[in-house]
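With one protein chain held back, the other chains of the complex are shown just where they sit.
Think of it as A, B and C in the order they're written, each chain with its own count starting at 1.
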Amino acid sequence: MDVIRREIEKVDLKSPIYIEGLPGVGYVGKLVVDHLIKELHAKKIIEIYSKYFPPQVLIDNNSVAHLVKNEVYAWKNDKGGDDLLFLAGDFQSVSSEGHYELTNTYLDIAEEYNVKRIYTIGGYGVGYILEKPSIICAVNNESLLDELKGYNIEFKKEEPGGGIVGAAGLMLGLGALRGIEGICIMGVTSGYLVDPKSAQEVIKTLCQILDIEISLEDLEKRAEDMEEIIKKLKEAEYTAKGAVKEKDESFGYYI
Amino acid sequence: MDVIRREIEKVDLKSPIYIEGLPGVGYVGKLVVDHLIKELHAKKIIEIYSKYFPPQVLIDNNSVAHLVKNEVYAWKNDKGGDDLLFLAGDFQSVSSEGHYELTNTYLDIAEEYNVKRIYTIGGYGVGYILEKPSIICAVNNESLLDELKGYNIEFKKEEPGGGIVGAAGLMLGLGALRGIEGICIMGVTSGYLVDPKSAQEVIKTLCQILDIEISLEDLEKRAEDMEEIIKKLKEAEYTAKGAVKEKDESFGYYI
Amino acid sequence: MDVIRREIEKVDLKSPIYIEGLPGVGYVGKLVVDHLIKELHAKKIIEIYSKYFPPQVLIDNNSVAHLVKNEVYAWKNDKGGDDLLFLAGDFQSVSSEGHYELTNTYLDIAEEYNVKRIYTIGGYGVGYILEKPSIICAVNNESLLDELKGYNIEFKKEEPGGGIVGAAGLMLGLGALRGIEGICIMGVTSGYLVDPKSAQEVIKTLCQILDIEISLEDLEKRAEDMEEIIKKLKEAEYTAKGAVKEKDESFGYYI
Partner (left out) sequence: MDVIRREIEKVDLKSPIYIEGLPGVGYVGKLVVDHLIKELHAKKIIEIYSKYFPPQVLIDNNSVAHLVKNEVYAWKNDKGGDDLLFLAGDFQSVSSEGHYELTNTYLDIAEEYNVKRIYTIGGYGVGYILEKPSIICAVNNESLLDELKGYNIEFKKEEPGGGIVGAAGLMLGLGALRGIEGICIMGVTSGYLVDPKSAQEVIKTLCQILDIEISLEDLEKRAEDMEEIIKKLKEAEYTAKGAVKEKDESFGYYI
């Protein structure tokens, strides 16, 4: 079992836009896409299981165990704008090779749904707490740069210097080999903490680009809740590894 | 050779219950299942060898080398209750991907024997020595929760926070994909030491659930013996890694 | 997708000489081959993508993401000397097994182009800053040693003591199994720093061997530029790993 796809439902979409948000730096991608899925009431259409994920189940509120997975959600745009596909999930691959295999699965789905554009969402960790949120961007085709001007996006030469690692990067790189346009939108973040503030900034810009409206009213509170939840998860995880990031008074503030 | 199954004997069982107990946190699962196999005089029916196990043999009392393996044992219930299958062994997979491959082998066996229910046994390491043994539980189907009420089992939201890693978790997760009911019973344990006391607690509860009787007379002594043996094994192992857990006076007592 | 070859152009070459220069000790191989490709205006003919490379894209000056890759360039020699093939790229394999798989791809290309000789370029890290650049050499067939005499190359018994790791070594070793002659030219280098000075020394000797002329005028400056660029890359990389090599006053000078 390299990768198992479990089809939940078949939805008829018109050349949708595909938005990836898996766990990564600052959990920015995951926060953004999980929020969009919830607010838009997108429908789960595919579950992806793989031996490249960590070999474990996660336990929910009711003591029910769920095999680690990624999920694809679909949203039909009733107002004439673009239909959307979302890629969300618990984890990314634990192995280097698995990232390639899984991304090819994600792109197979893109081709099946005749996806015309991919947005991948990530965090760009700069190593210090930012005073003011900002967003940077990378594309897999220079012709895409023009349409990103006019939004609240900074363009920085050769940044991130270490490239973009994981699904957010590979969907652009492997997508280009398949002729699929891809844009990576990165919330600049410390890299130390889960960063819902950076996620909000990314959502605002993404919604402008997609011309959709998302309730922001609920967002601040949910961001706080999510932060609490994920911080607990991270604490548990890091405690085991002896790698807990302690509160550091030198930080100007906590997001 | 990904996985080699060596069939020792074919036994006719009636939709047995399948109980997994491989090495893991506190050796709880292994202690429980090895004890049940011995007390019930269950018959070995399958040996499983795999390149996902450590590349080594173990040496017994007579200087005979045995390839690292997992084993399946069968027990026919003469009193009209459920027949039992047991999964026991020396090690779990050394690689993340191997856990998935091996668990699929374990579940193939489940399907061949028309298993109606899986119990996986593990330890839940909390990081401190417990005053009083306790047991928690996870299921792979919410409908199973009801029948677990009335036993000495605590239900805790989202615990273990880090999920259940290895065969105990994956047999639930991958089992659900095959439509097999699964319950994981975890003895709460420090996680620092082999914990036969926690294993005894789990055995008592498991025997109530299964409605079987197991000699407990012998158990306390065997638990002590087992503890001695495995402690020696662990010492040898940890010494090599410079990771010996020294006696810590702050512990209230030693289990 | 183990390895993906993307053919850019088919070029007609006459039993070319194949020169490998991928990232490695002191970046010597990469500096040498990237310089030769640029100065000779060699044409890119093949791109190689693989799951054995790091799972990421790199970002260029224009915020365009490029999937990590290796590349083959061709150069037709108009003056009657040998045609050349170059192997260049961003990274080597991240896994031990991947080195073997990728090298077999490199050698498949060699056979398709009827390559008569391979030169692999690398750095030999000695652990201290050298006063005077020097070059050592290894061959995959003792009969090749004679023709290397008379050049500025030292022969040292059993050096490098640790062998030659990665593509530079495997192309000789696996090449020999296919009957392809191979010579590894190593610039002796500290191993601590990117070393364009050692690369220059290797280029001079290689050009003598190949009887080609390469502008050296531009080289010193480009070496300095390259050093600056790659040092930044390395800093970013090492910072993340907490493995930055700090300036050490005991070094006589910086190359």
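Assume a residue touches a chain if its C-beta (ideal position, glycine included) is under 8 Å from a C-beta of that chain, and two chains touch if they have at least 3 such contacts.
Predicted, not measured: the structure shown is a model, and the values here were computed from it.
Interchain touches from the omitted chain, evaluated on the whole complex, reach B, C. Checked against the full complex, the candidates B:Asp60, B:Asp78 or B:Asp146 give a single residue touching the omitted chain, namely B:Asp60. Among the residues B:Tyr49, B:Tyr151 or B:Tyr192, only B:Tyr49 touches the chain that is left out of the figure.
Only one of the listed residues, C:Ala138, C:Ile180 or C:Ala199, touches the absent chain: C:Ala138. Listed for subunit C, the residues touching the missing chain in the whole complex are 93, 96-97, 99-101, 103-104, 127, 136-142, 145, 155-166, 169-170, 172-174, 176-177, 182, 184.
Within the complete assembly, residues 1, 4, 6, 49-52, 54-68, 94-95, 98, 232-233, 236-237, 239-240 of subunit B touch the chain that is not shown.
FYI, only the chains that are shown with their structure count from here on.
Taken as a graph of touching chains, this assembly is arranged as a line, each chain contacting the next along an open chain of partners. To fit its Cα atoms onto subunit C, subunit A must turn through 90 degrees, a value rounded to the nearest 5.
Taking each chain's centre as the average of its CA atoms, subunit A and subunit C sit 37 Å apart.
Among all residues of subunit C, none touch two or more other chains.
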